[in-house]
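Read through the structure below, which is laid out as structure tokens, and then see the notes.
Missing here: one protein chain of the complex. Every other protein chain is in place.
Chain IDs A and B follow the sequence of writing; residue 1 opens each chain.
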Amino acid sequence: MSKRIVAAALMAAALLAGCGDDKNDAPATDARGLPSPIRIATEGAYPPFNYFDPSGKVIGLDIDIVEEMCRRLEAKCEITPQNWDGIIPGLQAGKYDAIIAGMSITDERRQAVAFTQGYATTPGYFVTLKDNPLQQVVIEPPRLNLNEIDPAEQAALDKLKTALKGKTVGVQQATIHANFLEKYLGDSVSIRRYDTQENLALDLASNRIDAGLADIIAWKPFLESQPGQNAKTFGPGLDGDVFGQGMGIALRKEDTKLLEAFNGALTAMKQDGTLKRLSEARAGFDASMP
Amino acid sequence: MLDLLSYGDGGWGDEILRGAGMTILVAVTSFLLGIALGSLGAAGKLARGRLARGAADAYTTIVRGVPALLIIWLLFFGGSGAVTWVAQLFGFSGRVEVDAFAVGVLAVGTVSGAYSAEVLRGAVLAVPPGQMEAAKALGMSPFLAFRRVLVPQTLRYALPGLGNVWQLTLKDTSLISVASLAELMRMSHLASGATRQPFFFFAVAALLYLLMTVGSNAAFRRAEAHANRGVRRAA
Partner (left out) sequence: MNLDLVIDSLPALMGGLGKTLQLVVLSLLAGFALAIGVAMMRLSSVRPVALAAEGYTFFFRSTPLLVQIFLIYYGMGQFETIRESMLWPVLREPYWCAIIALTLNSAAYTGEIIRGGIQAVPFGQVEAAKACGMSTAQTYRRIVLPQAFRLALPAYGNEIILMVQASALASTITIMELTGAARAIASRTFQPVEVFVIAGAIYLALNFLISRGVRVAELRLNPARR
């Protein structure tokens, strides 16, 4: 019939479809005031915390932890993969109720969301290819905590800065590692920001960047893979200060009931050793926080 | 290496194909939305009123002047908020959720519509005005004249241009990968990251896009042939 009528009808249909389903007007809640189902977002590109297996399912330490928590809470949970970039705004917009994505608890993020207690912590490490001249530089001590820097640590930090001067270092966009580079080494290194950890590793393997900085657990799958055989860590393990206070589950600030429930489950899992067990199974060592 | 593409749990073949299916779905929906928006836009541009012309001009200028990637991000981050705000104006309470599919269709459709508007405007102007005059002389109501004289001929002139807009729309769907919609580009990206074989998976994706283009080109050529039956053309 008239093109205009058809067009108008289609437009109306498209707009209505865009307005979302009725079931999403007000998230359903169960008797305890928790959302039902609890929708949890994760990234899916950060092994071994969260990644895709070939069947298209998201798996990993984060998923194991969340499934265990929901089992204890006797709640139904749904996992939604989401790009890292938009993961916090998505939470704020109500697309899901929580985020578990190897996300570190930082003061900056605390301004936007609430966090449960930390469930894992790993230091950040630089990784370079084995034949990179940086590997010749030895820095003591092997771990640097940036919370209160004593003279020995400051010397180590300066040595790191000198060694990396003018080099290209890759990080994942919007991470604590990016923040560290900007704050401590911003004026001496050239920073490359990647959309995913996996792409960062790809470019490191192709020698497009001199070094990469990320969680040691996140490096593990790469270092154990075939392209990663050529790579090695460099320098001390870093934590404290901008590296945040461990990884936590992010929630909207007003969801206090959910926060309580999650914290309760996490405490129980820490006390009976479940968290330690899950971490060792996925990551090969105990990254859990006391 | 072809076993990477196998169907089922061991390989990425089914994910990639499903992604391709989603791509086509988004492209078609966005294209139709674009035609709807484009009709409004063309009508606005051809209107006598300054307000209508200004609004339509603003629409086409802004949407064609800002990168589609930016528009998609804007809608992705701000979409839920904006739709909720609009819904609240209408007295609707509670959060309105706009899922990735809707955001994608809205974004690509808006971009597609701006280009469609130009094509449709040109097509309407290409219909010899004498025809509408003749229709009026014959006593047809404006609506009847619109339906019988203007629309079929507009379609004929618009088809080549709309074919181009369709190609653009199909390719723009790849940008929605940033919004986490499981279409072809995103699935290839995920697969390449997980298997560390970027060339293989992106080449497969390119091949699939090529096939989709070839298919739609053939379809548009048939549509053009049908629309131009009985007409002698210069070329």
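The rule is short, and it goes like this: a contact is a pair of C-beta atoms (placed from the backbone, for glycine too) under 8 Å apart; a residue touches a chain by one contact, two chains touch by 3 or more.
Since the structure is predicted, the reported quantities are computational estimates derived from the model, not experimental observations.
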Hidden-chain contact residue, picked from the options B:36, B:56, B:165 or B:185: B:185
Touching residues (missing chain, whole complex) on chain B: 61-62, 64-71, 73-74, 77-78, 81, 167, 171-175, 177-178, 185, 188-189, 192, 196-199, 202-203, 205-206, 209-210, 213-214
Touch residues of chain A, complete complex, unshown partner: 85-86, 88-89, 92, 108, 111-112, 170, 173-174, 192-195, 199, 202-203, 206-208
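To be clear about the criterion, only the chains that are shown with their structure count from here on.
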Whole-Å gap between the CA centroids of chain A and chain B: 35
Residue ranges of chain A in contact with chain B within the complex: 1-4, 7-8, 10-11, 14, 17-21, 24-27, 44-45, 51-56, 81-83, 85-86, 89, 93-95, 196, 198-199, 201-202, 205, 225, 227
Of chain B, residues touching chain A in the complex: 8-12, 14-15, 29, 32-33, 35-37, 39-40, 76-77, 80-81, 83, 87, 93-99, 102-103, 105-106, 109, 143, 146-147, 151, 155, 178-180, 190, 193-194, 196, 198
